[in-house]
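Okay, structure first, notes after.
Every protein chain of the complex appears in place save one, which is left out.
In order of appearance the chains are A, B and C, and numbering begins at 1 in each one.
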């Protein structure tokens, strides 16, 4: 790993771990009975904080806001968004340049070109970039333009992609699958971690349920439970979690109380004209009101 | 109804509502296109507040806490619980005397005898009683001992029971079905309301999902959406919503931020010895800490 | 029970069952570790066959067809349906006189009056009646007019109703809850059985899933598994299982291969004019074609 070498022993025979612990060069040894090992709190008790540079950190003890449009659409849109974020003190901008779309006929994003123009403007402004990567071949070209790689819900069990992101020196935000279990999410994180990349955030973004009144069903329980099971930061995505603009603020605030270390949310100058996901995107004004409330709710939570 | 007479017109033909509006004796007329009518905010814009007497009200603008054991077990347990609630300023006590149990061999509650002993002690202490009613025949005998009738998840579409509760002068807390939709819950409330009882609270208590890591999946979205769709108060049940003691506080606090008008939660002197649901029940100490946090979170929300 | 007395011992202490087995008056003793006991194949190895009189039996080794309208609508409709069934050699007629409806404003059935007129015509024709009972008070008046009581999906955990049906001398068809588990269904049957009524059929009628393309998701697995877990007959309801007329035949035939002992299906002279469920109801012509195919499929299955 970027810190030190692990040896994970997996096996079926009873075993006295001390026989390894006394070997030369072994600093520490743990026995972990879950299907995931390294991401478990049983293995690492202290919560992981992820540094993005420039004094920016994500994890227990702080609350991180990542905001921006669903899709990067134009230079003007990027500039406008950055101005909005700067004014609001938000330091991480989300946006898609490769878009997974159910239909092959829908807009699939501006690709590398979009990423480069975004990167140029974000660097100037001191804003960090989080964006989705969809396949192994995209990692290398995207690497220098990206601060956090996002793995989308549809790729949460794309194991080759997870393996490859484990070998890269960039934090990864891993979204839960559309009907992924807690355990599958932790095992997916284990793919990345066991390949050597320890800077992983988990993201609850709503699950698929029988209820058709919203796009997804935000699983608030998952946030509370993940914080107990793993040392990794947990981020909430209230925009996808309910999928209806009018309720995004309440779901975001609920996520704070459930223990989230941050939110990733969709914001756009004119939500009704966004290329995608407009119905779940906040306007700048709505977003500003929510940022302020999130910070107050976090402050209250920290006093508990 | 207890307030005035409604005439609900249901039909398929186009219609000029003014032809009714001008008839003598008609005070007001509304057109409502949802499958539910009277419980909709389209019909009544102002939120319903439910009075329990003694200055106690439930609904928008206040936050109500209902706490107590899953099952009423003994006089000593009732006394102890009441002492706990009084000290904490909680004025409504929950407890089951008729218990719906999946297995016929499980404890089914103390019945009317338990209710009477509970009632005696609660009246003295000025504590209100909420308890589950399971069948039409129980309503009449229970009536004088109960302040709020609870309809459980398994009875949320027991339409005869709903009809009968619509004809009774007691508030009703109606739980969402185990996999009930928002619309089904509102239609179930419509059964009660259209029979004349307007004092209904809706309760989100978690839904059944594929995720096996918790007993139920708290649908935080439902709380936000119900507050927008109906004028009725919305109560959260965090105990059943996740089913694991360790997380009940976070889910309760999240529910406040989602817009809940109160919580109903399980508390017991010795949760590990409770006759039922012990694994999701808070101790008095845990409950006290949570009551305080809930009030702070509500106060913050009201400032938003 | 109608056959003999059971004593069910439920407890947590280790126990030598022989100490009971040697007591006078004890004929047999079983240890059953599931949450359900009497309905388990571990307790009774031989499959239960239910006699309806007149040589009509339901259970392993034969295939039973129950058909008729969703709702009993009129004397003419009853006569027409009976004529259709007689011609097709179908001996059990389904039909609702008490209808559980999500909305209080929907048609709720003709009640006892409808049942009586139906009964008169059915008796003449030698046709048996299966119809839904919704509450305890309905059992007594319905008893003499009904050959099989049906418990609907919404009442599958109405434990008082189950208790009461356990004390009645009529077979019961128990539908699985809208999102009921296999275990809950078996435990619900245990309520009836442990009260003394052993003539129970279980009915798979589709479950609620995330898929919105059909009304319910027929759980074909459940049919195969129930036949292995319990000695009770298992009936398929393909009409509710998919909820779309066009596919009812395929789902019915699939159920035969999965091991069902019969089907209950909706048929109507003019499905498009049915008071309820018309979109999942077959015409007489469609039904006749299906009866014939079901019998052929059953015959093939019995050769396997």
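In the analysis below, a residue touches a chain if its C-beta (ideal position, glycine included) is under 8 Å from a C-beta of that chain, and two chains touch if they have at least 3 such contacts.
Model, not experiment: these values are computed from the prediction.
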Checklist outcome for this item: The one of A:208, A:227, A:240 or A:268 in touch with the missing chain is A:208
Checklist entry - Where the complex has a chain not shown, which of A:157, A:279 or A:296 is the residue touching it? => result A:157
Checklist entry - Just one of C:90, C:165 or C:256 touches the chain that is missing; which is it? => result C:256
Checklist entry - Considering the entire assembly, which residues of chain B contact the chain that has been omitted? => result 179, 208-210, 212
Checklist entry - Hey, which chain A residues sit against the chain that's not shown? => result 8, 10, 35-37, 100-105, 134-137, 154-155, 157-161, 163, 177-179, 183-184, 187-188, 190-191, 194-195, 208
Item to check | On chain C, residues whose C-beta touches the chain left out of the figure | outcome: 179, 181-183, 207, 209-214, 217-225, 228, 241-242, 244, 246-247, 250-251, 253-259, 293, 296-297, 300-301, 304
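Everything that follows uses one rule, which is that only the chains that are shown with their structure count from here on.
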Checklist entry - Between chain B and chain C, what is the separation of their C-alpha centroids in Å? => result 33
Item to check | chain A-chain B separation of Cα centroids, rounded to whole Å | outcome: 36
Item to check | Where chain A and chain C are represented by their mean Cα positions, the distance between them in whole Å | outcome: 49
Checklist outcome for this item: Expected list for chain B, residues touching two or more other chains, is 179, 183
